[in-house]
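With one protein chain held back, the other chains of the complex are shown just where they sit.
As written, the chain order gives the labels A and B, with residue 1 at the start of each chain.
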Amino acid sequence: MSFLLGHFNYLIVVFLMMGGLWITFSSRNYIKRMIGLALFQTSVGLFYISLGKVAGGTAAIVLDKTSKAGEALNAHLSPDYVARAGVDGVVYSNPLPHVLILTAIVVGVATLAVGLAIAVRVREAYGTVEAGEIAELDRTEAGPRA
Amino acid sequence: MSEVVTWIGSSLAVAGALAAIIGSLGVIRFPDFYTRTHAASITDTGAATLMILGLILISGWSVLALKLAIIWAFIMLTSPTAAHALTNAAYGAGERPQLGPWRLFDRDRKEAER
Partner (left out) sequence: MPSFATPLDANTIVDIALLAMLAVIVVAVARTRSLLTAIILTSVYSFISAVWLVVMDAADVSFTEAVVGAGVSTIIALGAILLTRSECSRIPWRETLLPLLLVTVTGGLLVYAALDLPSLGDPSAPANIYVGRLYLQHAEHDIGTPNIVTAVLSSYRGFDTLGETTVIFAAGLGVALLLGFGERALQDTPRPSMAKMAESGQHVVLRVSAKMLIPMISIYAFYVQFHGDLGPGGGFQAGVIMAVAIILHALVFGLQETMESIPPQLARGLSAFGVLLYAGVGVVNLTNGGNFLDYDHLFPRIFEEGLPDSHLVGGHHIWGQHFGILAIELGVFLTVASTMVTIFYAFAGRAPDLSPHGEG
């Protein structure tokens, strides 16, 4: 039971990632594929953040342990645990995954826009964004319009 | 004293959560687009008000309370506007409200007749 509790996040994140991957693989529509990739990417972010969580921790913004918020935070934790896991008497979650994923999200939306822009151009050239129909147009004489 | 205030705040927050659940139920159960939007938007602002009021009571007299109050003002500004824009666009696009006596399964019956 405690094993499942400790690994629940990873299992669900694998499910979410595979859901995004399945949408990307099985769809014939380019826009739907981009949506699948976006979901996949967000889920990878969730995995990173899961790894950086420290139980009983707080956001990585320096906190005085004698302040009201610091005392409220430490009230639920054993002093032994705080001494082992904390920095200067306060337990923080790991900030490094946060930095990586923060920039990845913004880069992700920019690259998503590039993918969607390509889909828009494909539509203007072929009149459709379905992979099967495009292959059919290429096979016959029709070809792209632009 | 502060114990009592915390209890009142917590119960207000729970009441807000219940209002949100009722609103979601309305979105699922109501027959047409306009009643659904109405259920969503009214309980949205109402539930948010209750929750934020509760949180203000819990947080006490501090900067946090002021920030919560600003968030409340923001919700009061955006949520009704969003609901208005949504219904206005739907009306412009030709969606008409179902008028007449209340029959919960009106929509389903119409679909069956089609």
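One rule holds for everything that comes next: a residue touches a chain if its C-beta (ideal position, glycine included) is under 8 Å from a C-beta of that chain, and two chains touch if they have at least 3 such contacts.
The model shown is predicted, which means the values in this text are computed figures rather than measured ones.
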Missing-chain contacts mapped onto subunit A: 2-3, 5-23, 25-32, 34-36, 38-39, 42, 45-46, 49-62, 81, 84-85, 87, 91-99, 101-114, 116-121, 123, 128-130, 132
Interface with the undisplayed chain - residues on subunit B: 74, 77-78, 81, 84-85, 88-89, 92-94
